[in-house]
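Heads up, one of the protein chains got dropped from this complex, but the rest are sitting where they should.
Coming up: subunit A.
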Amino acid sequence: MAQVKPAVRGTDHKRQSIAPSVGAALKRTQAPGMGAPSMRSHGQNLETETNYDVISMADRSEGIYRRNLQYENTYKMEPDVRFMAGCVEKEAEDVLTERLKDMKYDPATCKHLSQELAGIIMERVKLFAFKRYKFVVVVSIGSLKERPGMQFGSRCLWNKGTDSFANVKFANGSLFAVAMIYGLYYE
């Protein structure tokens, strides 16, 4: 069996977001008729159709895949434009009303609906283009038929000058929805 030097994969954008501990699967299958592929350059990786995902620390200096990007300090402690909770709230309310006004609660559809709504609200928030902000959107949809007692609570540890959140509630006859959108400044 030929010795293969493990190389880093840099061009697969999906993999770039996986933490190294997760991406260290060593399973490798060789495509038939391919001999011993050289894994040094990522160009060849794409051709050989192998199924492995080894992230080697030794090859990091090649610069193909850099996990810890070092950004230069901007010395900006405050954002130019703060997270405007009022606008975001209105936008989220519009989304919820538009998508849910005639919906009936159904476990199968609401499961996908909540994920879809979280995605849609995230896209709308990104359109505001708040610079250097990270966002977290949490959407909960529940049924009202059984009239459950419920309480939502939330606390955050953040910089109160720059960070904020927006809270939206919606209810129709058979379901309710709650969306919480947090904007945190990345110094």
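FYI, a contact is a pair of C-beta atoms (placed from the backbone, for glycine too) under 8 Å apart; a residue touches a chain by one contact, two chains touch by 3 or more; residues count from 1.
The working rule: contacts and distances are computed from a predicted model.
Visitor: Can you pick, from "Dynein light chain Tctex-type 1-like", "Small ribosomal subunit protein uS15m", "Aminotransferase class I/classII large domain-containing protein" or "Histidine-containing phosphotransfer protein", the UniProt protein name of the chain not displayed?
Guide: The record names the chain that does not appear here as "Dynein light chain Tctex-type 1-like".
Visitor: What subunit A residues would touch the chain not displayed?
Guide: 17-19, 67-68, 105, 107, 110-111, 113-115, 117-119, 121-122, 125-126, 134-159, 163, 180, 182, 184, 186-187
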